Each structure stands twice: as structure tokens, then as C-alpha cells.
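Only one structure is covered here, and it is reproduced in the block below.
Only one protein chain is missing from this complex, and each of the others stays in its spot.
In order of appearance the chains are A, B, C, D, E, F and G, and numbering begins at 1 in each one.
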Amino acid sequence: MKEVLEIGGRRLDSRFFLGTGRYPNPFVQNEAIRESEAEVLTFAIRRVNLEVPREDTILQHVKAEDFVFLPNTSGAKNADEAVRIARLAKASGLSDWIKVEISVNAKTLLHDPVETLKATERLVNEGFVVLPYTSDDPVLCKRLEETGAAAVMPGAAPIGTGLGLLNPYNLSLIIEEACIPVIVDAGIGTASDVVQAMELGADGVLLNTAVAKARDPVKMAKAMKYAIVAGRSAYLSGRISKKRYATASSETGDFPGEG
Amino acid sequence: MKEVLEIGGRRLDSRFFLGTGRYPNPFVQNEAIRESEAEVLTFAIRRVNLEVPREDTILQHVKAEDFVFLPNTSGAKNADEAVRIARLAKASGLSDWIKVEISVNAKTLLHDPVETLKATERLVNEGFVVLPYTSDDPVLCKRLEETGAAAVMPGAAPIGTGLGLLNPYNLSLIIEEACIPVIVDAGIGTASDVVQAMELGADGVLLNTAVAKARDPVKMAKAMKYAIVAGRSAYLSGRISKKRYATASSETGDFPGEG
Amino acid sequence: MKEVLEIGGRRLDSRFFLGTGRYPNPFVQNEAIRESEAEVLTFAIRRVNLEVPREDTILQHVKAEDFVFLPNTSGAKNADEAVRIARLAKASGLSDWIKVEISVNAKTLLHDPVETLKATERLVNEGFVVLPYTSDDPVLCKRLEETGAAAVMPGAAPIGTGLGLLNPYNLSLIIEEACIPVIVDAGIGTASDVVQAMELGADGVLLNTAVAKARDPVKMAKAMKYAIVAGRSAYLSGRISKKRYATASSETGDFPGEG
Amino acid sequence: MKEVLEIGGRRLDSRFFLGTGRYPNPFVQNEAIRESEAEVLTFAIRRVNLEVPREDTILQHVKAEDFVFLPNTSGAKNADEAVRIARLAKASGLSDWIKVEISVNAKTLLHDPVETLKATERLVNEGFVVLPYTSDDPVLCKRLEETGAAAVMPGAAPIGTGLGLLNPYNLSLIIEEACIPVIVDAGIGTASDVVQAMELGADGVLLNTAVAKARDPVKMAKAMKYAIVAGRSAYLSGRISKKRYATASSETGDFPGEG
Amino acid sequence: MKLMINGKPEETTAGTVAELVESYGLEEALVVAEVNGKIVYREQWNGIRIQSGMKIEIVHFVGGG
Amino acid sequence: MKLMINGKPEETTAGTVAELVESYGLEEALVVAEVNGKIVYREQWNGIRIQSGMKIEIVHFVGGG
Amino acid sequence: MKLMINGKPEETTAGTVAELVESYGLEEALVVAEVNGKIVYREQWNGIRIQSGMKIEIVHFVGGG
Partner (left out) sequence: MKLMINGKPEETTAGTVAELVESYGLEEALVVAEVNGKIVYREQWNGIRIQSGMKIEIVHFVGGG
């Protein structure tokens, strides 16, 4: 277990990766980003709306030099589309990181394992720093690592559901076997989910909706920031083991009046 | 929901109550207390060991003016014994707060509901600020409130087990119905347990073993401190509701190449 | 662990206790009772409606000689009222069994521990076979046993909620420490809840709403009957222990083509 | 939801699929099979031990005409090996059903998604009735269905662990989306796990170790048989929904003495 | 005569508890009677005279959990 | 000239990709352009002449998770 | 004089509770004393004479949860 998180040669001081979608407005978004102290921000790539081409854009509000930009391939239905998006993203000059995200089910937005593997392989070969969003299948995560992924990002639960860690066991297997960083991505609902992921030994957590759609996104960004630190610290501190029976926390010495 | 926690007329800026038993040594204990930023510390009352009367005592290391002292009645098997301990504790001049703790089962250290109720009633009448440690029985917690308790402290799990919140539902009922602060006490194992308690709306958490017996108590004290803040902030932020199906966090606008 | 369940000197061949409230109609109720093969049926005691005194009554449909009748004290708010109901029930000549049920919170119908204890003590002294409905507080259950209860009936969850076993740990402590039968009562939602209770070692399960308000009460009665047997058999069979890692179930011998 | 389970054109009256490995001895195995009333039995294919070629073989004890034989490809590390085993199994003339099982991790025996997909496709094309053992990845299960699998068999947990349903949510998504039968396979520990799977709407459960290594395999086979029926019946009965607050099961009419 | 029966003021011409129960057609039903807070058993019903102001409860088993 | 821009039929008088981008006021925006399925970098924009029937994509970063 | 101190039989020559506490070197420690089941406060210690057979408890705060 390394104390410092490094992905694609870049050292990251924060283990909190934050998405930029669905905030009520740019002001709240910027306050939430600031409060989060996240270093890695995710984005999507979309066509400019040519009816209102100069409308407010997200990058007006975010200083590129303060962050690592992690564009995603959301919208792609297969490896070809994902590769195309990745190249467009990279051509912006903003980042050569890419989150491979190939969702094929409209109801669950769950990834396609075979296409994810293909896209990861091709993008690694093209020199991208590839962070695939994936299911919590430990074998698949290992395959992605062998393919050259810079980190794997298994989902806690489907995107935007807030269901938390549906399968902590699988996540712990992935973490146990991984030689690359494991970032738990998607499905987070609240701070305790983040702490639980970090206590399992995750290297970081990527979330978006849990902050952006909370009643108070800025305060929730703060909650998540502290949750990351709390979970990481607890993981490093070696928690007490669970016992079936009680042990007094008070000294059991000499109780007055017993003699 | 009040933003400020007040018990017995005293405003508390920290919602973390820390026990003082079972640390590896006084140095680690003091560092852990310092790192925790706790304001309320618990203690037990025991006979002085007259064979080595001047040995290292806990109060040598803790400045009384920095903390609220919360002595407990641990060791008491019934209301009479608990009242006696409480009076001894108060006679020290250090505190008129008392944690009623009447454990009757050696294996589980679970409290006796009837004796706890009796002791609380008597000590309230004697002018103590009474914080009974209790089971998570919502009716009993209400009875203790009616009896004049300054706060109720339902257990998450038996003392020292680290099993975490065995019954979050009952704790949430207690919180929902209480007009006095609810401090979740005992059974905490790690930071995510603390966050979960705070997200339910608990006013604070009291723990001891989870910090004192962690591999690194000082770092775990830090983890718990941040867990308190993370959980409280998340509670105040209004988390997203859980949904069965996914919602994209990326804008769903116009995906390149679809037209 | 005794193979035969005996309460108040009566041997019971079925471990399924069924309530008689809330069925869609008497015909479905009778079919559900028949399908359940339950031996113990619960009832409430209420005033005859003197406007329609001869209306359909529940006992028209149930042959007393086939069942043990277990009237409850529902509606009682304290020990005095419970004792009064119990005496009325006994005066019917139908049964000297009584389920002490003293609910004091309209929202949760949770019992009052102190009044439950008092009523149990008084009714035991009057010669009743007393089965108190209680919280899952292990100390309280032990107190009820010491008071002379014939069985204890801790709730899985509040009445009618269908939440299942909120605290399996506490239930297992109660079972571990009890010298009298433990019947898990209330809060059951479906068959897996029943199996879980029986696998913990419960001596039986009492439920009502989960059958009466299911879409198909008769089939659900069947489900519950088999759940009782499945859970009891699993408990007696000594389940495999849980392991973190896999063990092949197929012979690992000589795989073709490896040589 | 069809009331009758049909796989590969064969109607099955039992939804319990039983493995034949790891029993203490053939006598217990046969008693367990008999008690289980299972119709589908799984086997592995291994080299005959030529040092003792006529030793006790499993098929001496099992009448082929009473069962559907479901040989597995355990031991295979990739699609080629799985196809080879499948052909050997079919050449026995005992069955053209095959359980594709391609485990690539020695610690977890978890399947390889890509090789499982390939092997399924090839074996379907060769006319096998293919039941792939798979992870609980809903997209992969859909791909296997599209490839022509006769049923999908997502794992509850890794083989032999007894951990039960690690991710009921994913299993329920698979069931919801599947047009072919879903058999929950592997990781079952006890009867309540089986009931839970059936209550989610699974069409059947395949298990082995939970019976074979229980302290009393025959009684556990009975427990599992009833668990299948209990779970299926509960699923068909439409369980009550969960509610946060209580609803009286006793009539709330006129309580004596209130007037 | 004016009584309280099951919490409500009622008038009756019944002279005994047995007659009162009969007046409701409940003589064969499995009901239990209480007079002024004291249970009176079926075999006592004939012997207990109704008096003005009596509090009488007539209860039975209903569906319950 | 008739083109497909971002999936829609459009007409333009722009002679180069640079002019086309400018016609939308996007010359200083962080947009990326693709012509007939091939990415064209900003420094190439001046040199690529618009031809009838070209398929052009102009994309940018938006909020995403 | 023979006393019970903290549940054990002890002998002392101390004349008052104050002297007794001092004999253990605890005069500056944060201890609480009880004599025959009744708490005696520090300011009373000088005034309470030790008598044979007294039951005395001397307690203090220790680590606890």
C-alpha cells in the first residue's frame, strides 16, 4: 500500500475525483469543486449547440492548470465510438487521460465488458492514460490491468442510483489483486458509502450525482472530502476486529464497595 | 434539528465523545485525545490501589479545564450502586455529569433497562446531568427522556465488539422521537460506523475501544474526527434518494456522430 | 436443543404460530390456516358490537379442539389493562395462554418494557401460561424468563412493517441465553425472514400480516410453512462455514489434456 | 413468469439443481440426492485413474433415466478447453447439456467473461444445451442469452464459499431482463440464501457444497428442497411491502373499558 | 333500567345478566361478561340481578396477531 | 455550400474550417473539429477548404461524471 | 487501629481522615473519600476522627468508556 496515489505518472494529493454534471448552476458547481479540493475532474464530450454556440460553457469556470481533466466516453455504445470520443477529447490539448465508459443498457447504464476491454486495449496502444469504468467483476478488472489500464474504476452501483456499495466483497477482491490503483466509481449516495470504499482499501472514489443533486451540493462536497480522509485514515489505522462478545472499555480494577 | 449541540446547558463544538480506557500508554492516549478534538471525555471510578497509591493517574495527563468530564457508573449492577458511584464522582468536584451504565450480563455488558430507568430518575432528582447508556429500545429511550435525562446514549452494539450499528432502524426511530440529544454509544468499530450514525441524525458519537485498540490509535482518532464532520455534513446536505435505475451524470445532449 | 417444542406443558408439532387478523375474508382465512398447519392461533379480545351482536364471528370458523388459542392483550397501554384483558380471555374457557402485548407508541406499536415485565409477573402468579411480546433486548428477555414466562416473543421488527429481522445479532443472543422457547414475533415480511429466524435457532415464528395481507394469503401460508421446516432443518444440519476464498466443488483430479 | 420451468425443451418439475461433488461417501450422496428430489444433477469430467480403473464410480449410484445430467467444464481455463470437455461429455451419450465453467483465478474460481462468451457461442453452434456459469454482470448475462444460452447461471458468491447472495440487486436485474431461465449457481451457504434467490424471481438454484459439506448432508438436502418451494411460493404470493411504521394486526375495534 | 354496556348508556328490561345476554341473542355465543369490573362466569349469569347504573362489558375473541 | 455540421444539414459561405468556426463565434472557444471523420487540429484549420457535402463535427467539453 | 480501607483490613495510626489520606501520599491527588458509606468532602477530612472498624473508601478517576 503506497501512501501516495500516482496515476499515469501524475502524483495526486487528493483521492477524491469529482464529476461536473448535473449541478443546479455554475456558481454552485464551482463552489462545490472548490470545497471538494478534488484534483481530478471528469467531463463528457458533446457537440457544440450551434444554435447558441457561445453559451455558457463549463470550461469558462474551471482553471485547467489546477486540475487533471478526465474526459469520459459516455454516449459510446461500443469500442469504435469510445475510441473516436477519446481522440476528440485528446485533440483539445487539455488531457490525454480518458475514462472509458461504454454503457449499453438504457435502464442501468451498465458497461459492456467485451467492448470496454477492446477500447481500453486500443487506447492504451494510442498512448492514452486509460481509466476504464467497469463492473465489479474481479477477473475483468485484472484483464483491464493486463491490457495496460492506468487504473480500474469498478462501479459501486449503477450511475446516479445512490445505492452505495452493492458488493463490497467483490470490490475488496479487486483491490486485493490489483497492481494498479482502484477508483470506486458511480452509484455513491452519501458520505458513509465513500468511507466504506476507502476502508476496503480503494485508492480513491469518483462521484458526481451524490454531490451535484444533493440538497446542498457545496456542503455535500465538504462531507465527501472529509469522508475520503476519514476512510483512508481508518484503513491505515488498522481497525479493531469484530467480536461476538463484549469487552469492557472501562478499567475492570477494583470497584468501590465490593470488598 | 439544531445546529449547535447543547447538553446540560453546555454548548459543545465537537460531537465526538471519547473514552479514556485501554490505550497502550498515556502518551498515545494524550495524542489521540488531542487529535480527536473531543470536548467530552469519559472516565470510570475505581478504588485507589493503596499498594502503589501515587502511581501514574489519568488526570495527570488531562487538563480539566479543556474538557467536560463524563464519569460513568461502570461496575454497577443495579441502581443503588450506580447512584453511589455517581455521588463519588460528583464529590471530586470535577463534574456533575454522569453516564449511567448498569451492565448485568458479563458476556454482553448489556444494560438492565429497569435499573437504568431507576438510577436515571434518582440522579436527575439529585441534580446530576444524566446521560444514560441504554439499549436501542425506542420506548425505553423515551421513558428516559421523560425521566429527565439530559441526553440518551443508545448502544450501536455491545461494548468493545466493534460490530457497528446493529439496528440502524431503531436508532433512527429514537432520533426521530427524541427531544433531547441522542449520542450513539458503544460498539463502534471504524469510521464508516460513525458516519452512518451521524447520517441517521445522531447528535454525537461516544466511542473508546475503536480508537484505543486500533493499530494506530492517533490516526484512528483523526479518522473518527473527520467521520463525525463528514457524517454530520452529509446529514445536513440532504442526500440524493436511492433509485433502482440509473440516471446519466454526463449531459445527455448531442453525441458526436449520431446525426 | 430439544427436537420437540413444548410450551406450558403442551407439545407442539408445528413451530408456526399464526395470527387471525386482517384477512380479506373468513374463507381465505380458513384456507390459510388450514394450509399453514399451524397449531397455535392468536386472537384479540374486543367488545361485542351490540348493534350487530350476532354478526359473523371468528370462532364460528375455527374448531377450538384443533388448536391452541393464544389471545393477546393488544390495546392495553399498561400492566393493569393487560391483566384485565387476560382475565377476560381466560374466562372464556378457551385458553389459559396469554400473549402479553402492551404497546405504547401509536406509530411503532413497540412494547413498554417495564409494564410488560409487571404484567408478565402478575399473570404468571395467577397461573397463566404467559408469552410476552417484547423488544429484542436480551437482558429484558432474560428478566421475563426469570419472572416465569413460558416463552419469550421478541419482535423481528414493528408489527405489520414487514421489515424482517432488524437485529439478527440480538435475536441470536436471546436464543443463546434462553432456557425457555424463543418465538420470533412480528415484523416478518416474507419466507426468507422466517428461514433466517429459524436458522438462528428460534423455536418458532409468530406472524400475521405477512400472510393475511399478501396478494395470495393461502399460498403465502404454504410458503411460510415450508420456510419453517427449511429453516429448522438447516439449523439442525450444521451449515458450512463462510469462507473468503473459493473451494472447488468438482473433483480436482486429473483434467484431460493437461499431461 | 411461467409456472413451469423448461430448459432445452425439457420440462422440469423441481427447481433444485444439485451437484455431486464432495459428499462424505456414496451412501450419503445418494440419500441426499433422493431427499433433494432434484431432477438435474451436475458432474465433472476427469481422466479415469488407470491405476485403479474399476474403482467406485459415481454413475454406479445414479440412475441415468431419473435425472437430467448436466456435466460441467470445470478445469477448463479457456474456451478451447471448455469446448473439448463439452464434446467428451456429450460423447458419453448421457447428455447434450453442458455447464460452461471457465475459472481463471485459483483463489476465487471466478469465471472469465470473454472466454465464457466464446465457449457458449461455439457450443450453441454445435447443438449443445448450454448453461453458462457466469458472474452477476447483467450485461454479460444478456450477451450470453443473445448468444443462444439455454439458461444463465450467475453466481451468488464464489464456489464453495457459502457467502450467500453477495449482490441481490444485480441478480434481480438479471432476472428482470432475462428471456431465458436464470439459475442462481454457486456460493450458497444455507436455506435462507436459497429462499432469497427464489424470492427475487430466480427460476432455480444450483448448489453443491452447501449440502455435501453440511454436518448432515441429507437433512440439509431436505432443508434446501423446502427452501426452493418456500421461496418460489413466496415469490408467487406477492409479499407485503415494507413500511417504516407499524400497523396493528389485531382488530382495532372497541377495546374493553375504554368507554 | 339505565346501564352502561360496553361503554355506552343503554336501557334494558332484562332482570338478570342471563336475560341481558339473551336480549342480544348472544346466549350461545362465546362471550365473556364483566359486571362493575368483575368477571361473572356463565354459571353465575342467572343469579346476578341487573341494577340501575351497572357497568357491564360483553366481550369476545376477534381476529388478532 | 451545403454541409452536414453536427449531424444537421447547414449552408455556409465559409471557405475554410477556420472561417466556419469563426462564423459561429467559436474561434476562441475550446472546441475540437472533425472533418469527414478525421480530427483536424486548430493549426490546420486555415488550410482546409470547405467542400460541398463535407461532414463536420464541432465538439467541446461539457459537464459529465 | 484496625479499619477496612478499600475493602481490605488495614491498620493505621492516623488520627483523622486527612492524616490517613496523607499517609498514602494522596493529599494532593484528586481522590474522593467515603466513610461508612457516606461521602466526606476534602474540607471535612480534618474534622473526622478515625475510629476502629470504620469502613473507608478512597477512589479516583481511571480510564473508562
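As a working rule, a residue touches a chain if its C-beta (ideal position, glycine included) is under 8 Å from a C-beta of that chain, and two chains touch if they have at least 3 such contacts.
Computed from a predicted structure; not experimentally measured.
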Among the chains presented, those that the missing one touches: C, D
Touch criterion as defined above, residue of D:R22, D:K118, D:K142 or D:R239 at the omitted chain: D:R22
Residue of D:L12, D:L123, D:V139 or D:I159 touching the missing chain in the full complex: D:I159
Footprint left on chain D by the chain that the document does not show: 19-23, 29, 42-48, 50, 53-54, 57-59, 69, 71-72, 74, 87-89, 91-92, 94, 159, 186, 206-209
Residues from chain C at the interface with the omitted partner, ascending: 248-251, 253-254, 256-259
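The rule we apply is simple: only the chains that are shown with their structure count from here on.
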Touching chain B and also chain G, the following chains: A
Label of the chain whose CA centroid is most distant from the centroid of chain A: E
Angle of rotation relating chain C to chain D [CA atoms, steps of 5 degrees]: 180
Chain located farthest away, centre of chain C as origin (C-alpha): F
Rounded Å distance between chain A and chain C, as computed from the means of their C-alpha atoms: 46
Averaged-CA centre spacing for the pair chain F and chain E, given as whole angstrom: 94
For chain G, residues that touch 2 or more chains besides their own: 6-8, 34, 57, 59, 62-65
Of all residues in chain D, the ones touching two or more other chains: 108, 110, 163, 248-251, 253-254, 256-257
In contact (per the touch rule at the top): chain pairs: A-B, A-D, A-F, A-G, B-C, B-F, B-G, C-D, C-E, D-E
